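A single protein chain has been omitted from the complex, and every remaining protein chain is retained in its original position.
And now, subunit A:
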Amino acid sequence: MKDFIQESVFFGVFISLCTYEIGLLLKKKVNFPLFNPLLISIAATIVFLVGFDIDYATYEEGAKYLSYFLTPSTVCLAIPLHQQFEKLKKNWVAILSGILAGCLTSAICVFLFAVVFSYEHKEYVSLLPKSITTAIGMGVSEELNGYVTISVAVIVVTGILGNVIAEMIYKIFHITEPIAKGVALGTSAHAMGTAKALEIGEIEGAMSGLSIAVSGVITVVLAPFFATLI
């Protein structure tokens, strides 16, 4: 049995989806940020892999087909964006200001923490792309000679965290406008945040999807400047 599971191609994907579904059910029952389907699924899958002594490489053999669909899924964000295009046209100044302010906040925060913790240049630049989507973030990290593995890990952690805390942050800071909620999630937590935004509503999802693209491009421009500071 154990040998079979260690070799199976579909076990990993099944466990990932099954634990996500359990997460969705739990979320319905318990309204608490930590009962987040993405977080539960990732944590439970890790427990399964460690418990059954399955290599990440074996898991990935099957699970990579799940990741494969991220690109067409991102392309399809054009659909909610198309449906909300009037809102986008009317509010583009607000949206762009919000995203730009968020990107600057991210870079300044990373800079300040880097000073406090006396990070070396290589560590510091690895954190600069933490709020943008992995595909762009890896490129930024490479370009600036950062540790790409740290960048990817930090990007993923940021995404999960944004997904988990979003509704709490909206409450604390009184963010009620759907467009603002979407911009906040997409700018701070890229595509993983957008997944959450889509759960909250159509406008939120569309604006969050847009923010992934715009904040990614802004960070590409900002990061090389901030990289010269340390």
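What we mean here is this: contacts are C-beta pairs under 8 Å (C-beta built on N, C-alpha and C of every residue); 3 or more make two chains touch, one makes a residue touch a chain; residues count from 1.
Here is the rule we use: contacts and distances are computed from a predicted model.
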### Query
The chain that is not shown, which UniProt protein name from "Glucose-1-phosphate adenylyltransferase", "CidA/LrgA family protein", "Anti-sigma factor RsgI-like middle domain-containing protein" or "Stage V sporulation protein AE" does it carry?
"CidA/LrgA family protein"
### Message
One chain isn't shown here. Among A:V9, A:L25 or A:I46, which residue touches it?
### Response
A:I46
## Note on the structure
Contacting the left-out chain: of A:I5, A:L26 or A:I150, that is A:I150
## Note on the structure
Touching the hidden chain, out of A:V9, A:L25, A:A78 or A:L229, is A:A78
### Message
Applying the definition given at the start, please give the residues of subunit A touching the unseen chain.
### Response
16-17, 20, 37-38, 41-42, 45-46, 49-50, 56, 59-60, 63-64, 66-83, 85, 91, 93-95, 97-99, 101-102, 105-106, 109-110, 113, 117, 119, 123, 127, 130-131, 133-136, 139-140, 143, 147, 149-150, 152-154, 156-162, 165-166, 169-170, 172-173, 175-177, 179-181, 183-185, 187-189, 191-192, 194-196, 198-199, 205, 209, 211-213, 216-217, 220
